[in-house]
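The complex is shown incomplete by one protein chain, all other protein chains being positioned as in the whole.
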Amino acid sequence: MNARVHLLALAAALAALAIVALYLKRSEVYLLTLWAVYVMATMGLNLTAGYAGQMSLGQAAFFGIGAYLAAILLKLGWPFLAVLPVAALVCFVVGLALGFPALRVQHHYLAFATLGFNVLVYLAMRNEEQITGGTFGISGIPRPTFLGIDLGGHVAYWYWTLGSLVVLGGILWWLLRSPWGRAFAALRDNPIRAESLGVNITAYTLLAFAIGAAFAGVGGVYYASLVEFIEPGPFHFSTSLMMLLAVIVGGSGKFYGPALGTAIVILLPEFLRGSSTPWLKFMQVWYLAVFGIAVVALMIWLPGGLLSIRERLDRKGGPQ
Amino acid sequence: MKRSTRLIAAIGFALAAAPVFAQPIKIAGLVELSGTGATSGTNFDNGAKLAAKEINAAGGILGRQIDYTSGDTQSNPAVSKALAQKAIDDGAYVVMGPVFSGSILVSMEETRRAGVPNFTGGEAASITQKGNPYIFRTSFTQAAAMPKVARYIKNGLKAQSVDIMWVNNDFGKGGRDMIVKALAAEGVKVGADISTDPGQVDFSSAVLKAKQSGGDALFVYTNEEESARALRELRKQGYAKPIIGETTLTGQKVIELAGEAANGAIAHVGLTADAPIDTVRKFDKAFQQAYGTRSDHNGIKGYTAMYFIKVMTERIGKVDGKAFAAAMHGAKMTVKDNPGVLMDVTFDQHGDLDRESFLTKVVNGKQVVVETLPPLGAK
Amino acid sequence: MNELIQLIVSGTATGAIYALAALGFTLLWQASGTINFAQGDFVMLPAFTMLFCMIAGAPLWLAFLATCVAAMLVLGVGFKKVIVDPLIRHGVIPLVIATLGVSMALKTIVRAGYSAEAHQFPAIFPAGQFTIAGVNVSWADLGTLVLAAVIVIALQTFVTRTLTGRAMQAVAQNTDAARVLGIDAKRMVLYTFLINAILAVVTALLITPTYLAKFDMGDSIGLKAFFAAIIGGFNQTRGALLGGVLIGVLENLVGFYWSPAYKEGVALMLFLVVILWRPEGLLGKVEERKV
Partner (left out) sequence: MSAAGPSHGDNAGKAFLEVREVRKHYGAIKAVDGVSFKVGPGEIVGVIGPNGSGKTTLFNSILGQIRPTSGSVEFCGEDITAMSPLELSRRGVGRTFQTLQVFGQLPVRDNLIVAAQEFQGSLPGRLFAAPDAGLGERADRMIELFRLKHVAQLPAGRLSYGQQKLIDIAMAFMPNPRLVLLDEPCAGVNPSLVDQLRELLVELNRSQGGSFVVIEHNMDFIMKLCPHVICMVEGKVLSEGKPADVQANPAVLEAYLGN
C-alpha cells in the first residue's frame, strides 16, 4: 500500500468512527471510548513487545499508575493537559527503574519481573488506603474541558479520546520511523548481532520498555476520566495478559495490530453479549475458551497475528 | 349497567390493552456471573429469574409480562458501568444489581442519571449515603446489622474481647469498620485485627494470629469461599472459641465447602432460606426444584427484589420509573398482601430497608435459626 | 518462639506443594525449553477430574489413579504433541503465548461447562493436630510434608539411579550430545511431560482440600511455581524445591509478623532480591551466552 492510499484509508476510517458515534447509543459510545483508551496502552505495549521484542506482562500496572495519578491530580483540580505529561513521565521513570533489575537476568525473565511488579502495584493500590482509597477506590473523577468546551458528554469525550489517540499514534509513528525505531527492530530481531554493531541493547531495551509504559500511563489518565471511578480491579495482572494477547492476536510489530486486537478483546465480547442469535449466545459464555484456543491456533499457523495474513500469503506464493 | 354495554366495555378495554400486553416490561440484571463475585451474582440472578417466572405465570405485572435479561459484570466495576448504560439504552424499567458494592457504586451513577430505579444486593453502608433517590437495597446495610452482632457478642457470648478477621475488599472493609464501631459502643475490646485477601487460600498465619491473640471469640467477615477456607483452617489448628459471623459465615455455600469445620459457627443473617417462615420455606422448595441447589441470602435478595417491583408497580398503577422510585421511599410491604416479598419489609427515605433478622448456628452441617430478632424500627 | 516454629512448619508444608508444581515447571524447561503459563491450570484440571470421578461414585484412591492416567494422556502426551511440538521451533515467546491461551481456554471450559463456583474436595489427611515439644503440628501439614518428600525422593532416585532417568538427565543437559550417545531424546522429553502431568495430579490432591476446586484455583499456584523456580534457579531441580519452601515459609512469616495484605507479594519481592543478587537463582548455574 503506498503512502497516499494509506492516508486516505486512515482518514476514511477515522471519519467513520467520528460519524458513527452520532448514531450510536450511549453505552456503545462508551465502549468505543473504552476501546480507544485500551488501544493507547496496547499501542505502547506493541512498541515494547512487538517492535522491540521485550515481553512485558505488567502493562496494566502502568495503566493503573496513570489512572490513579489522574484520579488524584484531577480531583485536586489540576488541568487534564497538565496531568498527561506527569503521568507519562512517572510511568517512564518507573519503567526505567523496573527495567534495571530485570535486565540483569536473561531475556524472558523480564516477563516475570514485570508480572511480579504488576502483582505488587495491585497490592499497593488495594492496601495503601490513604493514597488510593483502597478497595473503595476513588470516585467522582471529573472529565476535562478543552478550550472552554465541556467534554463531559459521552460523544464529546469520545471525540476528545479519538483525537488524542490519533496524536499518540502520530507520535508512535514518528518514533518508529526515526533511527530509534530501527534500533528497536534490530534489538528484537537479533540482539547479539545488534550489540556487535554498536547498538546499546541495554539502553534500547530500557527505552522501549519505558516508552511503552508511558503510553500506558497516558491511557490510564483517559481511563480514569472516562469511567469517573477507579478501584484496583481493572489493573490486576490478568488485564496485562489480555493486553499482551490483544497485541499478539492483532499482529505484534504491526502498526494497527493493537487496534484490531483490542477490538477483538474488548468490543467483540460486548457485541456477543448484546446478541440474541442462539449460536452467538453460546459464544457469550464460551467466548474466552474459543479465544484461548484461537490464540493457540494463531501461534501455530500465524504467529505474526491477524494483520500478518497478507505477508503470509505473499510468502507462500512468493519466491521463497 | 346493561350486559351489552359491559360487553362492549370489556372488548374496548381488551383492544386498548392489547398492545400493552404485547409489550413486556424490561428489567435488566447486572450480575456477577464470573470473577470473585460469581457465587453471589449467580444466586442473585437465579432468585430474580425464579420470581420473574412465577410472576409471569401468574399473569405478569399489570397484565404485562416481565422480560428479565441479565448481563455478566465479571465482578468488574467498569463493565458494570457499561452494562448499566446498556440497560438504560435498552429501555429498562428497573435495574437489578450488581451485588458487589464496588460495582454498584459505579453503576448507580448511571441509573441515577437516567432516573431508573436500581435494586442492589450490596451491603456497604456508603451506597445509600450518597443521596441517590433511585437506589434501593434488598438487604440490611452493614450499619444496621453490625450493632445486632455486637449486642449478641456482648450479651449472648459474654465476651470481653474479640478478634476480627476480615477480607480486604469494599464489603469486608466496610463491615470491619462498622463492627469495630459497634463493638466500641458495647464496650467490647477488639483484639487482633486481621486483614485477609479476597481469594486468599492459605489462612494458616491468619488463624495462628487469632489463636495467639487470645480474644474470647473470633468475628469472621469474609466472602463465602474465604469463610469456608478460614473455618477449615480454624478447625485444622484446633481453634476452640466461638466463631461469629454476619450473613456469609453460616451460608449454604460455606457449609457445603467447609463441611464438618462449619459446625458450631454462629452468624446473624438478614435473610436465610432456613428461616422458620412459611413463605420462605415455600421459596426454598421452589428454588431447589428450579436449580438443584439451595439458595443463599443473595438468591432471596434477587427473588424479593423482583416482587418489590411487582408490588410497587401495581400500587402506583403504571410503569413509570420516577413515580416508582418516589413511591418506594417510606413504603411498607406485608406478606399478608404480597406473599412474594417473603417477610414484612419497610423502606426508609434513603432506600434502606428494615425487617426481621435471625441468629443462626451451624449444627450437624445445617444452618439452624436459634433466634428471630425484631426489626430495628420495631423496638 | 513456639509460634515461629509453628509458622515455619506449616509454611514448609505449603511450600512443599509449591515446590511440587515448580518441580514440574523446571523439568519441562530443562528438557524442552517450555515455559508453561498454564502450569496452574494443569493443577486445576486434575482437581476437577478427581471430583467428577468421585461424583460418579469412585473412591478417592481410584479417582486419583484414573486421573493420573487421564492427565498423562491429556496434559502429558496431548500437550506435547498438540501444542509444544509444533511451536517449540518458533522459540520461547510464541509457546509462552500459546500456553497463556491454553490457560484461558481451560479456565473457561471448566467455568462455562461445569461451574463458576468453588467445590469442596475431601481432605486426604485427618483434621486436628498434635503437640510436640510445645509446638502444635497439624496432621495435614505433616502428611503433606511426608507425601511431598516421598515424591521428591522417588523422583530423585528414578533420575539418578535408573538408566532411563539418567538418559533423561543427559537429554536435559545437552540434547545433541545425548542424541550422539544413542539416547532416544524425543522419548525422554515425552517422559518429562508425563512426570510433569503426574506431579500436577499430586499437587492437586494435596492442595485442593484447602484451595477448594474452582476454575481459577490455578492462578495463584501457577504464579508461585514460576517464582519458586526462578528463585531457586531455573536450571536446577533442587532449586525448585528450595524456592518453593522459601516462599511458603516467608509468606507465613510476613503474614504473621508484618501484614497479611502483602503476603501475595512475598514471592515477587523474594524474586527481585534474588535476581539482583544472584541472577542465575540461588542454586542455579551461570549459563554462558550462546552465539
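Going in written order, the chains are labelled A, B and C, and every chain counts its residues from 1.
The rule is simple: a residue touches a chain if its C-beta (ideal position, glycine included) is under 8 Å from a C-beta of that chain, and two chains touch if they have at least 3 such contacts.
If you're wondering where the values come from, they're calculated on a predicted model, not measured in any experiment.
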Check the options A:T145, A:N190 or A:S238 and report the residue that touches the missing chain.
A:N190
Chain not shown: contacting residue from A:A9, A:A82, A:A203 or A:I309
A:A203
Which of A:G219, A:G253 or A:P269 sits in contact with the chain that's absent?
A:G253
Touching the absent chain: which residues on chain A qualify?
175, 177-180, 182-183, 185-186, 188-190, 192-201, 203, 253, 315, 318, 320
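Note that in this section only the chains that are shown with their structure count from here on.
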Make each chain a node and each touching pair an edge, then name the shape: line, ring, star, complete, other.
complete
Chain located farthest away, centre of chain A as origin (C-alpha)
B
The pair out of A-B and A-C sharing more C-beta contacts is A-C
Could you grab the centroid distance between chain B and chain C? Build each centroid from C-alpha atoms only and quote it in angstrom.
39
Counting in whole Å, what is the centre-to-centre distance of chain A and chain C, each centre being its mean C-alpha position?
32
Give me the residues of chain A that touch two or more other chains.
126-127
For chain C, jot down the residues that touch at least 2 other chains.
259, 261, 264
Partner chain B, residues of chain A touching it in the complex
25-28, 30-31, 34, 126-127, 134-137, 139, 227-229, 231, 233-234, 270, 273-274, 284
Chain B residues touching chain A - in the complex, by the definition given at the top
71-72, 75-78, 81-83, 85-86, 88-89, 102, 105-106, 109, 126, 168-170, 173-174
Per the touch rule above, chain B residues touching chain C in the complex are 33-34, 38-39, 42, 168, 194-197, 199-202, 204-206, 208-209, 212, 224-225, 228-229, 232-233, 235-238, 253, 256-261
